[in-house]
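Apart from one protein chain that is not included, each protein chain of the complex appears where it belongs.
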Amino acid sequence: MTNEPQFDHVDMMLNMGPQHPATHGVFRMVLTVDGERVVDVTPHIGYLHRGTERLAEVETYGQVITLFDRVDYISNLNNELAFVRAGEKIMEVEAPERAQYIRVILAELNRVASHLLFIGTYAIDLGGMTPVMYCFRERERIENLFEHVTGARMMHNYMRIGGVKSDVPDDFVPWVRRLIGEVRMGVEESDKLLSTNEVFLARTQGVGVIDGPTAVSCGLSGPSLRGSGVAYDVRKDDPYEIYPYLNYKIPLGENGDCWDRYYLRVLECYESLNMIEQCLDQFPAGPIMAAGRRIARPPAGEVFAHSENPRGDLGVYLVSDGSDKPYRVKIRPPSFCNLVGLATMTRGAYIADAVAILGSLDIVLGEVDR
Amino acid sequence: MNVTLSDAIKLTMQLFALLNVAAFGAISLVWLERRFLGRLQGRPGPNRVGPLGLLQPIADAIKLMSKEDVAPGTSQRLLFYAAPILVFVPSFVVWLTFPLARDVVVRNLDMGLFFFVAISVLSIVGLVLAGWSSNSKYAILGGFRAAAQLVSYEIPIITMILVIGMLSDSLDFVKVVDAQATVPFIAVVPLAFVIFLIAGLAEVGRTPFDIYFAESEVVGGPFVEYSGAHWAIFFLAEYVNTFVVGILGALLFLGGWRWPFGADLPQIASVALLMGKAYFIVLIIFWIRATYPRMRIDQLMAMAWKWLIPLSFVLFLVAAFQLKFEWPWWVLTILSLGVLVVPVVVQSRKQRNPALALAVRYSANAVIVHAKPRPAAVIVDDVVATSAVEGTSA
Partner (left out) sequence: MTAQDPQAAPAEKPVRHGPPIVIAEEVLNERGEETAAQLARTLGPLALESAGREDNPWARVDAKELHAVAKECRDGEMGMDMLNLMLAVDWIDRIQMIYVLYSTTNNRKVILKADLPADAPAIDSLSDLWEAATWYEREAHDLFGVDFPGNRDMSPLLLYEGFEGHPGLKSYPLNDYEEW
């Protein structure tokens, strides 16, 4: 060998601390970097741990619904839906049809709102500061509707075991139809600005690739898993509410990179808007709450229910001991499981890509930490 | 050389006026950028402080000046405080040779273009010094990346200035503007304007090239340890540089104060025309900022070394040939457009099509779920209620 000077090789640790503009919440990532490449990444979570599961054991079922609002604070109605379905399964009641339609319409609108937030914040993570303004304008429209229907813009506490809390106002259907048109235009605006933007493509294509089997083994779900080509969607595989009566498409990615995960969410926005239109066409009259006790006192037993959140598959395992408070509520947060795949995706990428990859997983720390 | 007192007074007044013009330009850019970006993003922009928010830059300056001045304990104090000065002073010194009208200039050098190039490079030293004297590993990394980026993008700018110098047969700003009496150089070498704008964006550190001090990236860049007034100086230097790019573009490419009027206008009108063109270029720079995300440092360097530098050398040769063989000016337009078309076609084949094709394919290959027939609508008064709900059955 030649007389090359031998240098000591020390990897540098770079801390993307709990307070950072790009980590979407209190999340700490310690990157071990070798020059400009990431060798390993260690996520540190738990900064937002509020003991939701333990709190749920001392609250009645009606109160636990408010806890679920705050688990994933971007897609509140989808979380409520998962828990309410678990409650209905264990009590063996079924919500009336109108209530199910209301639930699905609101849940899909919440999915669009959540994806809009993702598009905006992903763009601004990468430096494009305009889509976030457009997306939040559309979110305001959706949140206005939520306020009109449920009384609150974000923490709705609207669904109940057996139905929904109150009926929708009289102008619900025309309002939602108008809203769908406006939101569709808004999504198109951000889509046209960002999806085929050269710089955006350079930052996201080929970055953070994860293949299908690894993703399944890591427990990914939702658009993060579908980006790798695995067709797992709770609405299709384990249908609930009135999803069997809707025509919809589930887009799949091929490469498993950041752009796939981003673009699948954009396509899902369009699909959700189509689904809402079909629901409005089929919207029935009728009661909105199942008859029976308002204080739920389910029989003792265990049940598992899950729903398709914007982030993935939110599972609720409910253990009841026959009283009016749950014995154990376990929440399977999709972002928690998606973060397991972060290490695989980030190994070998550039430092600047770590931000892009974390953004493409679309995590919400409220549900990671509970 | 004898300098009389009246000369000295006249020079001082000219420098004072120049400083005011440059500073006023930078401050107006602060206001203009925020309002313009706001309108592009569907929001009003600053509109509280003063009519139309015109006093917003003053409010910003007051805020920045009133912040606590912290320096890291382990930093080299002298160099730490010298670095902003080294970044900021060259931005103002280059103004000495810019003619705002034929006679509105502090000192019109014969080598005005060369002076600009030579002085503007000094600010790179200031950035590296800022990063290094902060004694923080992120600042040092940021400083090195900044230096790499700025040095790489100096080459296309210098080459384009050389091309303009060749075409106008002089390095004197006034003569460059005079050479554009009938046809501005943007029509003669449009590719040079494009390269100049891109490289100018990279020089100033504007999106899409602002990764070295971008907030949402891991390393805060060379400015990470500066606060308050010192950071305000870096901030001001960036805006003055943006304005310099605008003025330079107006002088070199858009015909300065002469085109399209040919003959000289009265001085105020000439200055206004030049400023109008400069602001036009600045607005394009802001428009690009609103639209594009940031490029990664390696993509940025690849773009400089693989695309801009070869293109600028090719253009230089083409311009040299045109001058040698004395072809008419529109031949150069066609040739430079031809040189521009080749990379555009190559890039569009590589990048845009795959994304569009993928988008179409993902939509088409989606898993389609068909609706099941819905049971006839049944009006129900009470839904299934098992004994578990009603209480015990026994």
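For clarity, chains are labelled A and B in written order, and residue numbers in each chain start from 1.
To be clear about the criterion, a contact is a pair of C-beta atoms (placed from the backbone, for glycine too) under 8 Å apart; a residue touches a chain by one contact, two chains touch by 3 or more.
Since the structure is predicted, the reported quantities are computational estimates derived from the model, not experimental observations.
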{"item": "Residue in contact with the excluded chain [from A:29, A:81, A:303 or A:361]", "value": "A:303"}
{"item": "Of A:145, A:176 or A:230, the one touching the omitted chain in the full complex", "value": "A:230"}
{"item": "Hidden-chain contact residue, picked from the options A:32, A:166 or A:214", "value": "A:214"}
{"item": "Contacts of subunit A with the absent chain, listed as residue ranges", "value": "45-46, 49, 51, 53-54, 57-58, 89-90, 92, 213-214, 216-219, 230, 232, 237-238, 297-304, 306, 313, 315, 317, 319-325, 327-328, 330, 332, 336-337, 339-341, 344, 369-370"}
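Please note the rule applied: only the chains that are shown with their structure count from here on.
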{"item": "Complex contact set, residues of subunit B against subunit A", "value": "37, 40-43, 137, 207-208, 210-211, 214-219, 289-299, 347, 351-352, 354-356, 358-359, 361-363, 365-374, 377, 379-386, 388-391"}
{"item": "Contact set on subunit A toward subunit B in their complex", "value": "12, 14, 16, 21-22, 31, 36, 91-97, 123-130, 133-134, 137, 162, 193-203, 205, 231, 233, 235-236, 242, 244-254, 259-260, 263-264, 267, 278, 282, 284-287, 290-293, 296-299, 350-355"}
